[in-house]
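The complex is shown incomplete by one protein chain, all other protein chains being positioned as in the whole.
Just so it is clear, A, B and C label the chains in written order, and each chain counts residues from 1 on its own.
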Amino acid sequence: MQKYSFYNDYSEGVHPSILELMAKTNFDQEAGYGNDSLCREAEGLLMAAIANPQAAIHFVSGGTQANQLVLASLLRPYESVIAANTAHINVHEAGAIEATGHKINLIATDDGKLSADQVLEVVAEHTDEHMVKPRAVFISNSSEVGTVYRKAELESLAAACRAHDLYLYLDGARLGSALTSREADFTLADLGRLLDVFYVGGTKNGALIGEAIVINNPALQKDFRFHLKQRGALLAKGRLLGVQYVGLFRENLFFELARHANAMAERLIRGIRKLHFSFLTESTTNQIFPIFPDGLIAELQQLYGFYTWARTGPDFSAVRLVTSWATRAEKVDEFLQDLERLTQHIK
Amino acid sequence: MQKYSFYNDYSEGVHPSILELMAKTNFDQEAGYGNDSLCREAEGLLMAAIANPQAAIHFVSGGTQANQLVLASLLRPYESVIAANTAHINVHEAGAIEATGHKINLIATDDGKLSADQVLEVVAEHTDEHMVKPRAVFISNSSEVGTVYRKAELESLAAACRAHDLYLYLDGARLGSALTSREADFTLADLGRLLDVFYVGGTKNGALIGEAIVINNPALQKDFRFHLKQRGALLAKGRLLGVQYVGLFRENLFFELARHANAMAERLIRGIRKLHFSFLTESTTNQIFPIFPDGLIAELQQLYGFYTWARTGPDFSAVRLVTSWATRAEKVDEFLQDLERLTQHIK
Amino acid sequence: MQKYSFYNDYSEGVHPSILELMAKTNFDQEAGYGNDSLCREAEGLLMAAIANPQAAIHFVSGGTQANQLVLASLLRPYESVIAANTAHINVHEAGAIEATGHKINLIATDDGKLSADQVLEVVAEHTDEHMVKPRAVFISNSSEVGTVYRKAELESLAAACRAHDLYLYLDGARLGSALTSREADFTLADLGRLLDVFYVGGTKNGALIGEAIVINNPALQKDFRFHLKQRGALLAKGRLLGVQYVGLFRENLFFELARHANAMAERLIRGIRKLHFSFLTESTTNQIFPIFPDGLIAELQQLYGFYTWARTGPDFSAVRLVTSWATRAEKVDEFLQDLERLTQHIK
Partner (left out) sequence: MQKYSFYNDYSEGVHPSILELMAKTNFDQEAGYGNDSLCREAEGLLMAAIANPQAAIHFVSGGTQANQLVLASLLRPYESVIAANTAHINVHEAGAIEATGHKINLIATDDGKLSADQVLEVVAEHTDEHMVKPRAVFISNSSEVGTVYRKAELESLAAACRAHDLYLYLDGARLGSALTSREADFTLADLGRLLDVFYVGGTKNGALIGEAIVINNPALQKDFRFHLKQRGALLAKGRLLGVQYVGLFRENLFFELARHANAMAERLIRGIRKLHFSFLTESTTNQIFPIFPDGLIAELQQLYGFYTWARTGPDFSAVRLVTSWATRAEKVDEFLQDLERLTQHIK
């Protein structure tokens, strides 16, 4: 029995204030399939937050579902999406994008981020109908390795995409963490302006379930509910998704929870650095990747839950530690104390 | 503003005892993606209820998702599924089955049910590789028009399927209502024995979300989680689905709620019959289809929410009234009083 | 060993004049994948024949391939195609359309033809995102049961489609036979004007292989070669397809061959009528469906090759007799003599 889990940011249920809201509205009779008053309110709150009153907003139950739905709706059969080799859609979605018929054009990265130049290089390689036609660019913010796109990077990608008839799509499973990172120099309103489509992740930031897809580009809004229904994403009790976002955005809960998760990650980083360990990536968000000796990892895993991420040398590996809205500071400190103790023990 | 909704059985949230269970377990750290202790407990409860300890059980978020997943996992690309023309997969899933590449072979029915003979006729028509190869039979119980399969009918279908290398799959979106119908002469254990795959519907019977797919046939169990992941059905917080079924099956809540819904439908039927109206189908479950004059329907819809289902004559239509675990007897009585009043008024 | 085959119109190879053209151009070095001078000439000839210099023309190797390609290119994932229940895409393509993800909305017909009213009825039934969205109409001319659309029928369908945002697509596997039917009051130029897309069948009218897809609607022309390549339809030696159409359209071979096939069918009809047999459909093309006693059919099949098509009564069935460019008049007469002899024998 482990003391505490740093496996992920979805180990606990839901923030209590959202649970309370669910209880309070539980017996209101609402229309099904997202046509309820809670979804309507949530949409209004999100439109205000992203400063785009023309956006179309749809709530779905998970990130893979969101990615699959959005990309399948953007692309014609022979069109492809450009993504980093580390992208969730490439590695961890069991081929969900290919299952909708589309190729992913991969770009090798260390930091999980794409540059406009890399994108244009891929476009230039695709010259005729014997090859797929790249039509969308997939980025994630924060990325799968904890890094954050800066505003200038997003603007440069958006400009390149616009110039080459590519849609820019951002996976925001951990968008809260990116927005509240100390590096973040962009706001939700910037995303409402720069991206064709993105989603605002709820599940990993205090919601029980839910990701909010935001379609900024009016040309891409038509008939999206048909896609939702056809892919089994339209929940009969769509109110469940709406109420999560009412809870997250009526006040500032979305940002508060993400800030807490980042603060806990920062606390871990400071403690780990003090012990002179290095990191696989420069994360300022709620996923961090310290590099430990394999022996230490084995001992730590007796006490704490976390994933080994990647081998970095003959006797060293990077592990992934994830904090969340529910991570308790005293558990972080306990982890750091155990780490210090085990480190000395190993020496 | 209408007085009350008979639109469907998912107008309210969740049964309070399940909400309580959610609150109680909210801060337990659980593994993601259905590998949590709540899903494990729910699986055990369901296996016991269906008396098949070898069954594989998976929880998903909706009926269309369940149907799409199951059928896509059963069929090779050129194989098809036989279904009634009234089947949900044919009419109301936005082409979800075809979207996975499979044809639906339709059988025209009035009562929403298939017979073994009808199935075998379709099989006989498919003779070579210029046509699809029927490989599965889709039935729903209770059906989309409120009717119920009897045990002998299920046994006859199961025997025909076994004899012709067809998988028998049952959509149980409203299985609770069927099981507690006064006609039901079969149990969950019969389904654990007769069907290759079925699902036990939660959303329409008091759960907040969730359908439990039961794979009885061991040959069909392999790698199902790959299908779940690839189609975006694997929820990060899978605990949400598990806890619903713990709530429904730890005690007898599943049956109690369905029985209540049926009783409310029965109460409506008795009242409507007293006013000499007839019905489109003989329903003993929680969906009923009385036939009213169009003028009466228009007046009733000022007061109550419900769908007009089908035109039955120049001035008459069948409407659909749905009751649920949450339907209040006094609202049923109020509806019947208004109906009586409006009926007299029209005369 | 049977005396002669009336199974179909693809029992022989290719018209000798086309074979000669193949031999003559055999050693010319040509570009691959349809970028050759023969395809270019064939395109020019077809554009002239249909009087639409803006049409895009693509050659493929078969009818199922053409149907699948065209419909997959026309439809978004949730869109469907309306067709007769007798349609080749519904019955005899092993689910090729569903394999691209699209539902076929069926209309029951006896004569294999659709009317504008029937189409509009289907459109009216599809009201929201829980259902597919009909977006195309599939017709075949001549139809699968030998009948022919008249110009007024085509105009009425085209007007209905235009008014309801539907694409009108015509399967012309046996278009030559329709165009030269004694009923035909339309020309290729009418098709170039009325249809969004159609194909001009070669395989069943004297070519060795090949169907010519004609995309009249400029909005549907973009990127079609990507579809061709992705579905394995772009032949390396595309010249093979081009040369067939040069052969069919440089002179009037296409029409001459079809006229011959129709004349042979007419000769069969006259002979069969004289013996007082009736027909399943009123065919004026090269497929006819006489109704014979089952005993007679069994005896005839000892001597001639043909399919039994449909049971029409306890002891009677319709058979399908197909004539072609290669059918010899003396074989038709021999068949009729044998039929007369066997008929008397049976009496």
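Going forward, contacts are C-beta pairs under 8 Å (C-beta built on N, C-alpha and C of every residue); 3 or more make two chains touch, one makes a residue touch a chain.
Remember, predicted model here, so these are calculated numbers, not experimental data.
Considering the whole complex, the residue from B:Leu228, B:Val243, B:Ile291 or B:Leu342 that touches the absent chain is B:Leu228. When the whole complex is considered, the residue among C:Tyr4, C:Phe198 or C:Phe292 that touches the unshown chain is C:Tyr4.
Across the entire complex, the residue among A:His15, A:His58, A:Lys103 or A:His260 in touch with the chain not shown is A:Lys103.
Against the chain not shown here, chain C presents residues 4-5, 7-8, 10-14, 16, 19, 22-23, 25-32, 60-69, 93-96, 99, 203-204, 208-209, 226, 229-237, 239-240, 305, 326. The omitted chain makes contact with chain B at the following residues, 33, 72-73, 76-78, 101, 129-130, 132-133, 223, 225-230, 234.
Touching residues on chain A toward the chain that is not drawn are 77-78, 80, 91-95, 98-103, 106, 129-132.
Keep in mind that, in the parts below, only the chains that are shown with their structure count from here on.
When chain centres are set by their Cα atoms, the one at the greatest distance from chain C is A.
Shared residue numbers account for over half of those found at the interface formed by chain B and chain C, and the copies are therefore classed as meeting with the same residues. Here the CA centre of chain A is 34 Å from the CA centre of chain B. Rounded to whole angstrom units, the spacing between the C-alpha centres of chain A and chain C is 51. Chain centres here are Cα averages; for chain B and chain C they lie 42 Å apart. Counting only residues that touch two or more partner chains, chain B has 93-95, 99.
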